[in-house]
Each structure stands twice: as structure tokens, then as C-alpha cells.
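One structure is given below, represented as C-alpha cells, and several questions about it will come after.
Only one protein chain is missing from this complex, and each of the others stays in its spot.
Up next, chain A:
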């Protein structure tokens, strides 16, 4: 076509910005993770220490605890969202009065800032202010205190994530269900297949690519949950809700051990890349097979 030089000029500002604020920080943090650097200590030099930071990380109980609760959080939240989202999506497949309005209301949480979601759930669940502890106490005499009970805090963060993100699962699955052809279902009904058989042998295999894509998008987002948890529980009580992002936020800056902080960041990034890679494979492999 026309001179490619113009094309590069149009692309240049984008590449420059993403290079300075995306690529450089990435290589910088990887480089730092192999060094020891505490600018406020007696020895403020940057010293190459090889893989020492990573060796230390393997025995860091704080980091391992954070990793553990993160995995639990991600599994519980994403699984619940998937099941609830699928049920709601099938409920949307039939016509009923007011469908468009309900769909709009259901989409609403998606646009809300995570920190506002955190603030809302803090107001809902803080003892003596929140309505949930009040009602639980009145109805079944259960004392919900997210500031003291680790299990309660963990459960509330999962519920908060489910409230925030289930709509995304619902809407992606609606898109998948709408595009299904009717023939196999009619045929199966003629052949006398039960509802459960139809679900396992026809619906599920046909919507599998959409389910896989949704799961990994949610996994990736759940892995980087920070704002709402920081707001709701601050990572506590203890380290019950100290998910990886929260751990980085709380650990790196106050401790000023920048080399070690970088190593934590790199490991978290590595874990996310693995998930991203699975996302890429999961999304593209089923599509290219067809």
C-alpha cells in the first residue's frame, strides 16, 4: 500500500508509552528480583544475589499463607460464579415480562469500581452498622464478625466477588446458549433423552469453548483481586484474606526490601502468565479444531 513509514509513525506513540510503562517496569522488576536492595538500610547498594530471593520465598510462611488463601478464594469464587451464572443464564433463555429490565439490572455491578464494591460490602457486613450481621443475629443467633472470624471474612470476600462478577458469567453464557442450534436438542428429545443426559451430552460439549474462556477470564481477574478486599478486610483478620495482590501491597512498600519485593512480584506475575497461557490455549485451541 502506501509508505509503511506513515504506519510506523502512527504506531510509534502507542509503542513508546507501552514500552516505558509496560515493558520497562517488567524487565526492571525481573532484574531487581535477582538483587538485594534496601535503599534505607545501612548498605543501600544494589547487590547481585542470584536466586537468593526466590530461595527465601519458598520458606516464607507469610507468602505461602497468602498463596494458599488466594487459591482457595479463586476456586470458591469462580466455581460459585460458574454454577450460579449458568443457572441464571438458562433462566434467561425463556421469555417473561420485563426481561430487558432484569438483564440491565443484572449487568449493573460490572461497571462499579472494585473499591466501591468493597465499601458497599463493608457497610453491609460491619457489625452494628451492617444489615447482614443484624439479621443473622436476629434470625438464627449467629454472630457474624468479619473483623474476628477468619472464616466469616473469607466467606464475605467470596460472596462479594460472586455479587460483583456473576453477571459477567451469566452474560457470556447467555451469548453461548443463544447461538446453539435447535436440531440436536429436538433430536435428543425425540430419542427420549432426559434433561440431565441432554445437559451432559449435548449442551455442555457445545458451550464448552465459551465456558473455558469465561473460566479463565474470571481466574485471571480473581487472581488480581486487591481493591475490594483491601477496603473490606484489609487482608485480615490475621492473613485470612491476604490475597496475593493485597500481600504485595502490604509487604513491599512498608518493608522497603525492594529486591525481595520484586521477587514476590515476579512469582505472582509468573503464576498469572501460566493462567494467561492456559486462557490463550483454552480459547484458541477449541476454536481452531472446528
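Definition applied: a residue touches a chain if its C-beta (ideal position, glycine included) is under 8 Å from a C-beta of that chain, and two chains touch if they have at least 3 such contacts; residues count from 1.
The definition used in the following text is that contacts and distances are computed from a predicted model.
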{"item": "\"Carbohydrate ABC transporter membrane protein 2 (CUT1 family)\", \"Osmoprotectant transport system permease protein\", \"Xanthine dehydrogenase family protein molybdopterin-binding subunit\" or \"Monovalent cation/H(+) antiporter subunit G\" - which is the UniProt name of the missing chain", "value": "\"Carbohydrate ABC transporter membrane protein 2 (CUT1 family)\""}
{"item": "Selected residue (touches chain absent from view) among A:80, A:145 or A:272", "value": "A:272"}
{"item": "Sole contact to the chain not displayed, among A:51, A:75, A:112 or A:281", "value": "A:112"}
{"item": "Missing-partner contacts on chain A, residue numbers", "value": "1-2, 4, 6-8, 10-11, 13-15, 17-18, 20-22, 24-26, 28-29, 32, 88, 91, 94-99, 102, 104-116, 119-124, 126, 128-131, 134, 163, 167-168, 171-172, 175-176, 210, 213-214, 217, 220, 223-224, 226-227, 230-231, 244-245, 248-249, 252-253, 258, 261-262, 265-266, 268-269, 272, 276, 283"}
